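Only a single protein chain was left out; the remaining protein chains are all shown in position.
Moving on, here comes chain A:
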Amino acid sequence: MAVLMAVAVFPILYSLWLSFFRMKLTRPNRTPFVWFENYTDLLGNELFWVSVARTVTFTVTSVAAIAVIALLVSLLLNQDFRGRRVLSTILLIPWAIPYVANALMWKWIYDSGYGALNGVLYQLDFIDKYMVWLGDQDKTIFLIANAFVWKEVPLATILLLVTLKSIPADLYQAARVDGAGIWQRFTHVTLPSMKPGFMLVMIYETMMAIRHFDLFFILTEGGPGDASHVLSWHIYVETFRNLSFGSGAAMSYILAIVTFVLAYFIIRFLGRRV
């Protein structure tokens, strides 16, 4: 327990401490204590706000897509049919794949010269020449979100499936007796009962999306321009490329606080079961 505390707590406090210093590894001997200057500097930093905007775009798009797709898939897997188990096993594959391999796979799919996306669209005559997908400022972030969604859907589906399974069959019987059609049963029984599951999935996936790093590192490195310059990438650049540990830590703290607020809800939700 003590070990756990040491490993988990110390870095958190240390990071808070660091965020009050103007610490640059390029100037190792001058690390003045600057109180909140790292934070106030951030508020005036244009790139910081750009990265916040990108993070929001990425998170909203992917969480919405995950929720919709996972809902459809879990409705399907909640039916009883032959091959359901095989299907749900296969569904686990994206979840198990390492993010780096996932990124590599999508990078190759989006490849401007020989990628599958170009190949498919070209053969189906949707495009008449190959496109540089990841180089398009307007599309980049959505393409990355797509790779993220593909990987996260299985987990979300499994979580939703549990909620679906816990809806008592009586409710459907009652609705049927009352003359509710399929659609009415869905909107009046299924959807309201799934609310807790949905909340959990949305909050959890939001937490995952705002901190996501791996895909950005491999697919675009924040580019083109600043089109996919999200917060976690900004922290990485600031800390390990500009070697400015103080402001990196300050940003990490902002990210952590946002996550904490979200986590508060998730903990309250889970806390009922602990």
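Here is the rule we go by: a contact is a pair of C-beta atoms (placed from the backbone, for glycine too) under 8 Å apart; a residue touches a chain by one contact, two chains touch by 3 or more; residues count from 1.
Going forward, contacts and distances are computed from a predicted model.
**Student:** Given the options "Formylmethanofuran dehydrogenase subunit B", "FAD/NAD(P)-binding oxidoreductase", "Recombinase RecA" or "Carbohydrate ABC transporter permease", which would UniProt use as the protein name of the unshown chain?
**Tutor:** The chain we cannot see is, by its UniProt record, "Carbohydrate ABC transporter permease".
**Student:** Quick one: say which of A:Ala64, A:Val132, A:Leu171 or A:Ala256 touches the chain that got left out.
**Tutor:** The one listed residue touching the chain not shown is A:Ala256.
**Student:** From the list A:Val52, A:Val73 or A:Val189, which touches the chain that is not on show?
**Tutor:** In the complete complex, the chain left out is touched by residue A:Val73.
**Student:** Among A:Leu92, A:Ala174 or A:Leu191, which residue is in contact with the omitted chain in the full complex?
**Tutor:** Of all options in A:Leu92, A:Ala174 or A:Leu191, contact with the hidden chain holds for A:Leu92.
**Student:** What does the interface between chain A and the hidden chain look like in terms of residue numbers?
**Tutor:** Here the touching residues of chain A are 1, 3-4, 7-8, 10-12, 14-15, 18, 72-73, 76, 79, 81, 83, 87-101, 103-109, 111, 113-116, 119, 122-123, 130, 150, 155, 158-159, 162, 200, 204, 207, 210-211, 213-214, 217-218, 232, 235-236, 239-240, 245, 248-249, 252-253, 255-256, 259-260, 262-263, 266-267, 270-271, 273-274.
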